[in-house]
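For this depiction, one protein chain was excluded, whereas all remaining protein chains were kept in their positions.
Moving on, here comes subunit A:
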Amino acid sequence: MSRTAEEIGRTEIGPRPLPPLGEQRAATNLSVVDTVLDNGLRVIAVHQPTVPMVEVRLRIPFAGAEAGHAATAEVLAAAILTGTESRDRVAVDTELALVGGELSAAVDPELLSLGGNALASGFDTLLAVLADALTGATYADDEVAGEKARLIERITVARSKPNVIARQALQRHRYGDHPFTRELPEAADVAKVEPADVRALHQAAVLPRGSVLVLVGDVEPERAIAGAAAALGGWQSEASASVLPALPPVTPGDLLVIDRPGAVQSQIRLSAQSISRTDPRYPALQLANLAFGGFFSSRLVENIREDKGYTYHARSYPEFTPDGATLLIDTDTASDVTAAALLEIRYELGRFALVALEEAEVDIVRQYAIGSLLTSTSSQGGLASQIAALAVLGLGVEWLVGHPDRLKAVTAADVTEAAREFFAPTRFTGVIVGDVSKLAPLDRIGGVRFP
């Protein structure tokens, strides 16, 4: 049997109508306790017994202005789980493994994040290992030396990746030398870090006051809070964790071209100033962002991927910091269509800022925003990470629970206003990383600055 493509695409009945949506059952109410322990640590515990596991997320504001902070902080994150007075590295791993557990640490210019999970039956073990690291990490000389060496190699690998190169260039372009730009320390700075520096930073900055611990899973919230209070009672300080200073607003301007000789693809990274989640305009902005480039059925993706074939991946998304937010637009395109892709992005931005959105488009993004919130918070890990992200902005579970209603209240006029206010192409700046010898056409459309 061999049918033609035309024969395959046709049946006797012909096209069929899309079935309507059925009745949607609401999510069951979450049982939550949100409290502050005596040591100043905020703890949010949520009962979600979908599987016999428990998820933990700890977020410690961890900003530092000193030049060497990023390097010391990276070494601290790499070594914080490598041993205490009572547990060496192998003991930490063994205890966690026997309760199906894992813990890891990471740091960025804003936060030290520790996170993991375990079988719910191992909840106390998970907390005990975490608490021991927080209060008694020893940063043994040999462990620090080993972590430094590996960190230097990881940094070398990271710096060879186009998305990292582009992110670093964008950070410098947007914020100069602000501590927020120090996402990846220099290898030379890491080499200078001494174990005593790491111990001192831990003492000064790994602090409960101002930090937040999120516990989600098959543990009753009262018991989770009591467990946390008991395990972390010895973690004490009068000082507060260090919050990143406010960022300067993003200044609109030309796109800076960064040369990466031999590159077969260019990274286009645009950014503009935006508003925080607590701003009354935020729900409308969230929907505007989705319509522009925040999901697959967006103007950006439908244009430069599904119509033009310029890219595999394009998106726009918000980035939040404690004091504000920015909008980002990312895409990667072959060198020979880089200028054409930029032209289309500008066209879509301009059209978005000038022409009112239709109700139908707003309804699609609203349904998507509400539905994807439901699916992304239906797992313990997804819910824990969402709550932790909100908690560092000072928000709680009630914000999450109340958000669908805020989205339902947004009108098409609100979204049109947000598009007009935040998406005008004149508000953006950014970078393009690529092989400059192949990017001459950019000069013809302007608004770019070559090295």
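General observations
By our rule, contacts are C-beta pairs under 8 Å (C-beta built on N, C-alpha and C of every residue); 3 or more make two chains touch, one makes a residue touch a chain; residues count from 1.
Keep in mind that, in the parts below, contacts and distances are computed from a predicted model.
The chain that is not shown carries the UniProt protein name "Peptidase M16", picked from "Multiple sugar transport system permease protein", "Xanthine dehydrogenase subunit D", "ABC transporter ATP-binding protein" or "Peptidase M16". Residue in contact with the omitted chain (choice from A:A97, A:A191, A:A204 or A:I445): A:A97.
From the set A:S31, A:S86, A:T156 or A:T278, the residue in touch with the chain omitted from the display is A:T156, counting the whole complex.
Residue in contact with the omitted chain (choice from A:D363, A:D405 or A:D443): A:D363.
Touching the chain that is not shown, out of A:V46, A:A118, A:A224 or A:L327: A:A118 (per the contact rule at the top). The chain not shown here touches subunit A at positions 1-5, 7-11, 13-27, 49-53, 82, 89-90, 92-94, 96-102, 117-119, 146, 149-150, 153-154, 156-157, 159-162, 218, 262-265, 295-297, 302, 305-313, 332-334, 363-364, 367-368, 370-372, 374-375, 378-382.
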